[in-house]
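What you see is the complex with one protein chain gone and the rest in place.
A and B label the chains in the order they appear, each numbered from 1.
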Amino acid sequence: MTQRQLTCIGCPMGCQLTATIENGVVTAVTGNTCKRGDSYARKECVAPERTVTGTVRCTGGGAPVVSVRTAGEVPKEKVFDVAHALNTALAHLPVAAGDVVIPDVCGTGVNVVATKSAK
Amino acid sequence: MIYDAIVIGGGAVGCAAARELSRYDLRIALCEKGEDVCVGTSKANSAIVHAGFDAVPGTKKARFNVAGSRMMESLSRELDFPYRRNGAMVLCFDEKDLPHLEELLDRGQQNGVEGLRIVRGEELHQLEPALSPAAAAALYAPTSAIVCPFGMTIALAENAAQNGVEFFMDSPVSEIRRRDGLYELTAGDKVLQTRTVVNAAGVYSDVLHNMVCESKLSIMPRSGEYCLLDKKDGHLVERTVFQLPGKFGKGVLVTPTVHGNLLIGPTAVDREDKDATNTTADGLAYAIRMAGLSVPNLPMRDTITSFCGLRAHLEGESDDFIIGESADGFFDAVGIESPGLSSAPAIGLHLAQCIAQKLDATEKLTFIATRRDIPHLRELPFEDRQALVRDNPAYGSIICRCEQISEGEIVDAIHRLPGARSLDGVKRRVRAGMGRCQGGFCSPKVMEILSRELGIPQTELTKSGGSSKLLVGYTKEVQA
Partner (left out) sequence: MKQVQLAIIGGGPAGLAAAIAAREKGVEDILIIERDKELGGILNQCIHAGFGLHTFGQELTGPEYAQRFIDRVEEMHIPYLLRTMVLDLSGDRVLTVTGPETGLIQIQAQAVILAMGCRERPRGALNIPGYRPAGIYSAGTAQRLVNIEGFMPGKNVVILGSGDIGLIMARRMTLEGAKVHAVAEVLPYSGGLKRNIVQCLEDFDIPLYLSTTVVDIHGRERLEAVTLAQVDETRKPIPGTERRIPCDTLLLSVGLLPENELSSAAGVHLSTVTGGPEVTDRLATSIPGVFACGNVLHVHDLVDFVSQEARKAGENAALYLAGARAGSRSVALEGKNGVRYTVPQSIDPENMDDTVTVRFRVAQPYRDAALCAYADGTLLRRIPKRILTPGEMEQFPLRKAELPEGCQTITFTVEEVAK
């Protein structure tokens, strides 16, 4: 059994949560003052996920970079891998908002898409 | 190739000397340690053209101050730089100090300063309603003025360049040798030979002097810290407001600037280090406290920047300017602290005349006495501005929102001679980045223009030359 301290991000209260984890499963959450804290801790301790945003360098046009995001959340431990993928990818202009810039980034099954049109 | 004169130092005095020398049929160069002119003492001071009541009668400070002050207005018209005769007050807060004011008045009259008088009580507060009620009387000097020190120095430099003076930037003079009746200077990566030298090296003028002369001098840099307030506060006082001077200088002043900001400062603290232009918490607090004695409730939350300048204060028995030929063909302008800016035109003129006489030089018929500044679009009447924009649409594209500076003005600043090569170079010439956001919005755009016009990548651009690079590279290629 392990215990993990974390700050709830549900609202400005920022409750200090304590999650009890047994065999990879959260068995109890304390310190929360509402339901959001409980569900946040259960997710965050077992399978934390993040949306990654950034830019990708461009060729073949005027814009030096285009802004991108992961179309959905990726596992938190993959954040640096995804960032590295963004930092080494190249987008050929023109790019339209929503275009897939990197498919299935780092084997997450999530695409990286442009958030802005660039030419 | 042998120069007739090499000026060391591109501050107000050096540029004034170069400009006055360029009247003559001489081969002239100016060596500047920094990447641009006006980057030392000349860029960070009170920007006052002192009337000349403060200096002890008979000193060079008194003589050159009064002469410089008299030259300044016509010079500002000839060379098109901002100057305004706004007058000055020296306050005293206690009737007991009146004799000190009278002493100043007497000194000023001996120095030949016109229009001096003592104002008291109601008249004083009518003239300057924002003054502290504690202000009892003041010496009023109507001939005191304010000037843009960048505008003035750059105007002198540009006019000198127009008249054939060569400018070598990034060229610190590290060695001066006497050889075959000439001076041989190591200046950066160059070796230059010249018949005469003007030493206008500011806080380093002692080092240069000591390379050549038997008698040794020592400059102790004396720091002055300032706060600059937003233009909305520039009307708080009309005149430059001093307090009775003390041992370390003219005390803390409150003054409008020619551009309409409010300036307070300076402190006066000796520093060992000739490049220690850092502000300090104590210094700024002192300046604010002292300024508050003259003008209470200063809106310090409108501060847009603070800065520190170093005065070239001469150590020893006399702290008067040293101006003249200290060794054969080696002309000094050493210890040029306040009133140095005011004196600069007169010092430049004097040194140029000395050198011309020594070299038996003749005046050029081709000398161009006037220089036009880059147009200040913001100050032009609507129709004139409209016409300029029609001719050159770059004048219609605003880059610096706070000061309303157009792309055209910035491009002009880069292509002048000597032109801007850095963010600060642009700022000093056309005030882009000088406003209330301090370059927050316009820096990236000015960098883009500098890169385009100079043909160098943005990653090589600097804030103010040397290693002051603005960027470390492109994204995606950086590892901490």
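As a convention for this text, a residue touches a chain if its C-beta (ideal position, glycine included) is under 8 Å from a C-beta of that chain, and two chains touch if they have at least 3 such contacts.
Nothing here was measured: the structure is a model prediction, and the numbers come from that model.
Engineer: Looking at B:Phe93, B:Phe367 or B:Phe441, which residue reaches the missing chain?
Structural biologist: B:Phe441
Engineer: Return the single residue from A:Thr20, A:Ser39 or A:Asn87 that touches the missing chain.
Structural biologist: A:Asn87
Engineer: Can you say which of B:Ser76, B:Ser144 or B:Thr279 touches the chain missing from this structure?
Structural biologist: Considering all chains, including the one not shown, the answer is B:Thr279.
Engineer: Mind listing the chain A residues that contact the chain we can't see here?
Structural biologist: These residues touch the chain not displayed: 6-14, 33, 50-55, 57, 64-65, 67-69, 76, 79-80, 83, 86-87, 97, 115-116.
Engineer: Touching the hidden chain in the full complex, which residues of chain B are there? Just list them.
Structural biologist: 227-228, 232, 275, 277-281, 283-284, 300-301, 303-307, 378, 382, 385-386, 389-390, 393, 396-398, 401-402, 404, 406, 436-441, 443-444, 448, 458-459, 462-480
Heads up, the rule we're going with is that only the chains that are shown with their structure count from here on.
Engineer: Taking each chain's centre as the mean position of its Cα atoms, how many Å separate chain A from chain B?
Structural biologist: The computed centroid separation for chain A versus chain B comes out at 53 Å.
Engineer: Quick one: in the complex, what on chain A touches chain B?
Structural biologist: 55, 57, 64-65, 87-88
Engineer: For chain B, which residues count as touching chain A in their complex?
Structural biologist: Residues 474-476 of chain B touch chain A in their complex.
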